[in-house]
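Below are the structure tokens for one structure; questions will follow.
One chain of protein is taken out of this complex; the other chains stay put.
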């Protein structure tokens, strides 16, 4: 597959530096590429609904400790009586970034040595009370747009992406061509890599861990997917596998650079196998996608239950 | 307004006992009235989208202590370096029931002396690990349906519902008639009572508190709203004010009884003022409503950011 | 009582600036006045034990919300089966600074516009991972020393200190004189102000709240207690009432300045009424005092159950 030459270090640098969207929606913009989702775009997304089938893209809230879940979420119960009845209530707690929880990344989540989204300085914007720029409440009205499935295992005829064959940007373009899909500005792309099949085939290998850093290995999307996101004016990338590691270039973030360079949102650890299956069943590659992040002032993202509606 | 006689204790008992939906969708059903939201219903909801205006029904994640927030949510930050860049990540924790957080109640949340939803025994179903019946993951595919605004202050010509004038079920029917709205099975009703206006007018009175129990006073919806929900086969009630207290009848739960008696979902502490305003602006009382609870196995509900799309 | 003139602003400034202990135990010292507790001092403390009566100085872990507890501690339970038996386990969580929890303050806890303990810069030393200077693990071997009771209500013949009559440093010296106590370097002083009696007499007034800031009023110890701590080479101050507020001088911290200026430890919100009573019963003003902070690397203090042994 990767007959095409890999980008040079200079080209990769150019993805992040030369093509960035800083200032595109104003120098103080905190919404980023989600600006591409206009009211008209939402109307068009709703027009896609035909059968009414709803599919969740969320993994279960990750309560169980495990190799892929070194900081398990908390779920604690209480019951209380009330008159001659009662009620149950519970506490949810989660450090949701990492590889266990389906969550959205806000624009403030990552940065490189230069800056955060729109050129801001993380030393100033990241405080003990939360982020003061690019935080998740700027997406409070939700992300409602056309979602498009890019099913890599189906394209390749394999169960999953593997360590030796990362997903390159040109392969995503190949899928568009082969499937006859035309991306439009503001679309959300769902890149399915078969993570669960990969995990089943590699039961003793953790996909990743929080704080794992750059030294890890894991299959996923190559940094060459960055220009794909930029060229097509994608608003959000939903993926089950994340950045391929090692990156292979001396940069702190590969595809995750789309947050600070392009203002493109990320939906990490999406559960995409049921969605991929639904696309096959329905004979479609597009659907109405709805993501409703919790309205946390200063939050760096949010756990979420994204919904695809056919 | 309340010229109509209040229901007798026997009538109230009949709302809860005689009209309950136990067994209606099977004796092991854990979905309740959300079953009324069929794929066709979702398609019809999507057909309502015309201008693409999106409105959040969520209050901010309640981090600040205060009279209405005795168990504040947690938001704790971390930053970590990664190569020559870095990232920020955060912990969210919340005991979301109560009066501070916009959240959905699962069917397992409340019970009276007889039973939980579908006749189950809370002593058996509520465990330290979570609820084993009627928990929130049964709504993982989301609640996507037609939402209908019932704007009580607008109907009354006042800023808000007040302690001396609870919202009765017949008033909701009056609003339907006056506005020419026809409810259909599976609709979600949004009963706006002007909670924020009330709070501004009563700055020193807490609206309520977790564990406040039955002895509190607060304005809200009268138990006579129960048959309204049942008669119209409502799937979900979104409200900013909750049950009027004191209830005035010897029962542990007033409108909250719809959870265990009818299988009707509740969206507590919704932020409805912007939605009411949008309805006026758009000249409409209906919209596509989307609620995506977190997929917490055994959870009694979920914080949520419900979205209305016009 | 306060016939003596209050200190001038310049004198107060001098308490904090001129008399500070920076460098006294080395410029990199993170132990502060706890250095005064030598092995010989611990042996002498143990020699005080005669009757074997043990008294806890800890309030209950503050789980209940309330006016003095706006950020309640968490206590969540689990049970798990194990073979044909089982076990119960629980989660404790606490944001322990504030007025609800009995806790020790590490030297890094407070600072003024100049610096933290030993002249360090809080901007550098306080990180998202914890404090890198003056944190609580430097007291991991515990604080075991002679404790001395200074019972202000007993001295005054009143149930408690009140807002109009703060505890001044000279009053503490008067108590020493009257009771015939001679303080020695490294002693811990327990200043009992009758907080619980005060709270009973003022049921509707909160003693304080986290983040309450400088604008609050509350009875307690006047900034003139600072030179008392310094003159007597006190190692730790245990108190039930905290700094009198308003301070009355334009400084961010009154008695709490002993942390960064003198390296003196603070044990906030101690439960001192039972200890005061025990002192009366035993006919003594001194005892062996033991405080064992949790060994939290980078922690700014610790909840604690201090023990007095007679």
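Points to keep in mind about this one:
Order of writing sets the chain letters: A, B and C. Residues in each chain are counted from 1.
Methods note: contacts are C-beta pairs under 8 Å (C-beta built on N, C-alpha and C of every residue); 3 or more make two chains touch, one makes a residue touch a chain.
Computed from a prediction, not measured in an experiment: that's the story for all the values here.
Here the chain not displayed is in touch, across the complete complex, with A, B, C.
Taking the complete complex into account, A:70 is the one of A:51, A:70 or A:199 that touches the chain left out. For the chain left out of this panel, the touching residue among C:126, C:221 or C:234 is C:126.
If you put the hidden chain back, the residue from C:6, C:197 or C:294 that touches it is C:294. Shown as candidates are C:108, C:176, C:191 or C:279; the residue that touches the absent chain is C:108.
Within chain A, the residues in touch with the undisplayed chain are 65-66, 70-72, 77-79, 128-129, 209-210. Remark: the residues of chain B touching the chain excluded from display are 74, 76-78, 91, 128. Listed for chain C, the residues touching the missing chain in the whole complex are 38-43, 46-47, 49-56, 58-61, 63, 74-75, 77-80, 82-98, 102, 108-113, 122, 126-131, 137, 140-142, 144, 210-211, 213-214, 250-253, 288, 290-307, 309.
Rule of thumb we're sticking to: only the chains that are shown with their structure count from here on.
Over half of the residue numbers at the interface between copies chain A and chain C are found on both sides, making the touching surfaces mostly the same.
The geometric centre of chain B is 46 Å away from that of chain C, both derived from CA atoms.
Taking the mean of the C-alpha atoms as each chain's centre, chain A and chain B sit 30 Å apart. Averaging Cα coordinates per chain places chain A and chain C 48 Å apart. With touch defined as above, residues shared between interfaces to two or more other chains in chain B number as follows: 77-79, 128-129, 210.
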